[in-house]
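Rest of the complex left out; these chains stay put.
Each chain gets a letter, A, B and C, in the order it is written, and its residues are counted from 1.
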Amino acid sequence: MIKAGVVGGTGYTGVELLRLLVAHPGVELSVITSRSEAGLSVAELFPNLRGHVDICFQMPQLDDLRECDVVFFATPNGTAMSMVPELLDAGVKVIDLAADFRLKSPIEWQQWYGIEHTCPEVLEEAVYGMPEINREKISKARIVANPGCYPTAVTLGFLPLIEQGLVDDQHLIADAKSGVSGAGRGTSIGSLLCEASESIKPYGVNGHRHLPEIKQTLKWVSGHQVGLTFVPHLTPMIRGIEASLYAVLKSDQVDLHSLYAQRYQDEPFVDVMPEGSFPETRSVKGSNMCRISVFRPQQGDTVVVSSVIDNLVKGAAGQAVHNMNIMFRLDETMGISHVALLP
Amino acid sequence: MIKAGVVGGTGYTGVELLRLLVAHPGVELSVITSRSEAGLSVAELFPNLRGHVDICFQMPQLDDLRECDVVFFATPNGTAMSMVPELLDAGVKVIDLAADFRLKSPIEWQQWYGIEHTCPEVLEEAVYGMPEINREKISKARIVANPGCYPTAVTLGFLPLIEQGLVDDQHLIADAKSGVSGAGRGTSIGSLLCEASESIKPYGVNGHRHLPEIKQTLKWVSGHQVGLTFVPHLTPMIRGIEASLYAVLKSDQVDLHSLYAQRYQDEPFVDVMPEGSFPETRSVKGSNMCRISVFRPQQGDTVVVSSVIDNLVKGAAGQAVHNMNIMFRLDETMGISHVALLP
Amino acid sequence: MIKAGVVGGTGYTGVELLRLLVAHPGVELSVITSRSEAGLSVAELFPNLRGHVDICFQMPQLDDLRECDVVFFATPNGTAMSMVPELLDAGVKVIDLAADFRLKSPIEWQQWYGIEHTCPEVLEEAVYGMPEINREKISKARIVANPGCYPTAVTLGFLPLIEQGLVDDQHLIADAKSGVSGAGRGTSIGSLLCEASESIKPYGVNGHRHLPEIKQTLKWVSGHQVGLTFVPHLTPMIRGIEASLYAVLKSDQVDLHSLYAQRYQDEPFVDVMPEGSFPETRSVKGSNMCRISVFRPQQGDTVVVSSVIDNLVKGAAGQAVHNMNIMFRLDETMGISHVALLP
């Protein structure tokens, strides 16, 4: 059994990670930490875990975490980087669900996150944990930077087009819609039911932190800087991201559906939908699946891709467990093959 | 492996049963029938099942169903009774998720459901499938009548009080709130998002079909006819039932929390909440748990019980699988120990 | 034109009051105050008011408020009582939408609200602003205590029964369901969309602040102390309260529907629904109407009443404007005869 620790388990990413880990046949959950809730029973904070977890949140102590085989960070940005070097030194593998190790450039990180990066050497070593493009590196990694939710949906949607150089990659458009859980469990007026339900709005149009992350990955894939307009929208639902992607095709001679079907045929967590069908976020609610459809309306020169995930699973906790499975040579789907909850 | 068949798998009870059965380690799903959707791939109708189920709906044929060890009926009321006798004759066990075998009196059945009962002899044999009161009988049953959703929440909430004769059982009040999935997947204006969201309303005040079912069970328990006012409310959410129950205590000398805790201490799917805490339906979303709290406001003579379930799991498909586990001597919790999806 | 001031206009009660006042033909909105948002344009905080209001929030100053004919308090509990005496002295009429002047006993007020009452003499003078029982007094009042949202729905629902002494008033049950806006615009985890949507739960079972307010009014009406169990439920919607009320009839000889129809026939904002129909909260969304149905299930001895309001209108801002209309001898329905928004 893999001994797992979770640092910062009081947010939505944390509780979702706990839901997955407590039922994972290869994992023993040994430590959960929270500065604010130390001493509180996990099941008291999250009543869905009553009967499944009987440990309490404890203060984050390196000594306890060093006993783990793997430590997940589900902390605010900037927290993981203060503890990771010592954990790596102790031989503990780390999966960071926050953004600390996602951007390769510490300068860019500081620009977007407003904090100086304190361990650029770990940044260099960290592997971007998107199995569909980095499986090999993940399997050997000591530290994995788990991708952001929007970047997961957008990148998987664009990937086959960019890999094959089929579109004008200087004018990519990503119009993404996320459920409110993406904003976290912190109290903010904008996340109140009375503010966020029965309404939809764009936000972060002039620059969202996930923009440089997506562009970084697409640059790795294409070999050059891409141009991307990324507009997220706050959508009146709890879970789910739908990303509608638009690009201008450079050639007429391409079977888009086959392209996607082949690219993802061996991927356990990417499902290319039948031609003409539309993915909906509820088809992945609670599951680790990304479902994708690709269209070419009126046989014009514009390709439209729709990609859906559960932001808390494939976009966070599920992908983290997937990474863990790869890092520890477990069956990749172990513990994350849930059927989505529908309706 | 138990070979299972599902008759009428196109409603919400059906898809939820499929979600549970495809992941159940002791079951092989061998037949799914639907008159209206025969020939259609199950995963096309329910995209959450893509990758988990690869069979198609087929016409209901007795020959196919006779090959099963157990057949679940997730059909409209009145359908199961036309096929059940032949299945029982063929040695197949039956679990009916509709109402055909819930009321012991065929006359009462006809009054409430408007159809003549065609196999009263099976009615007599059928066991009411509420494990918390009928475990022994269920284990020997050939046919189980799976309880209704409201009756499950209300009966488990009243049970300890009625068993012990602690309240005036001629003036019981059950104020129940159900998510819209309780109304099924049929098209009706009242179930449209634009009609049912952002609103709550009572319905069926003058007589809901679940009233006689609840009263029948409470009569078994108490030994005499009870008086019950049952008011269901359509609540703007997909899943979940909360039943707030009210009764006047006959005695001051009772520790209500201990009573409930002891009554349910060995029940895997009834969770008595800590004193002073409130159950919420989201704490059981997608899980087979019933969570209950009991209160005595201002130490007065009125007891208040709040009981929550997921109407599609503990109130339907999950309880059906629980019954199957008991009938086939499997571990009772096999395949139905999901952690609720929160948020 | 009546010059109106609003103290504390940044909550949901405040913005709803603004919606009504800016379109009221007899009112000129002259001052809006907010300590936290002083200097901010009202329309910047509440974009629905863009083009309708062009003033800014200002610090609460008695000098400005003394220029008003009427001042509405939409402040947290305990604020109004510190300013009201001086406003009354200056000849300004006051309508308090908070709870400061609702309970007649300063001792009881302190018990339930945890603050000592600083002007018990004003408390004595204050009129409970429920037009259906206090119209005459309201018309002469200098200060009106606007009723709470739950008390409005529950009291109007029980009123005809209690006035006529038709039920056992020692065992009244009020099972109420409120939209999340009842919890206000303050940030609390429990009001987040991800916590409050797709779920329903009871709360405050052991004692909600609206309990003594309801009991006080029913005592005025009945002439003696009543027994009431009041259980509020947080319901996944923005607006609306539905109260299901239960009581045991003392006599068989009563035409309940006629009783209610006659009691409310001259009331502009209470609508007794046709026999057999069910009120739904969406039928009053954005309107000042209370709709009520009364039932006697199976002709038993238990009466069931369902009463619905929009908690922000009839349960707060609309009732406040109704009170203002009465106090200033305007047509009672002026400015508050909106058709509910459906769907």
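Details
We take it that a contact is a pair of C-beta atoms (placed from the backbone, for glycine too) under 8 Å apart; a residue touches a chain by one contact, two chains touch by 3 or more.
Note that the structure is predicted; figures quoted are calculated from it, not measured.
Every protein chain here is a copy of the same sequence, 3 of them drawn, and the whole complex in this file adds up to 4 copies.
One rule holds in what follows: only the chains that are shown with their structure count from here on.
Relative orientation of chain A with respect to chain C corresponds to a rotation of 180°, obtained by superposing CA atoms and rounded to a multiple of 5. Of all residue numbers seen at the chain B-chain C contact, over half occur in both copies; the interface is built from largely matching residues. Chain A and chain B, compared by their mean Cα positions, are separated by 36 Å. Separating the CA-averaged centres of chain A and chain C is a span of 45 Å. Chain centres here are Cα means. That of chain B falls 39 Å from that of chain C.
Counting only residues that touch two or more partner chains, chain C has 194-195, 197-198, 236, 238. Against chain A, the residues of chain B that register as touching in their complex are 12, 15, 19, 22-23, 44, 46-52, 181, 185, 198, 238-239, 271, 273-274, 277, 279-280, 282-287, 289, 291, 337-343.
Across the interface of their complex, chain B is touched by residues 171, 173, 175, 177, 194-195, 197-203, 205-207, 227, 229-231, 233, 235-240, 242, 244, 246, 248, 276, 278-283, 285, 295, 297-298, 300-302, 304, 306, 308, 343 of chain C. On the side of chain A, the complex with chain C involves touching residues 12, 180-181, 185, 187-189, 191-198, 236, 238.
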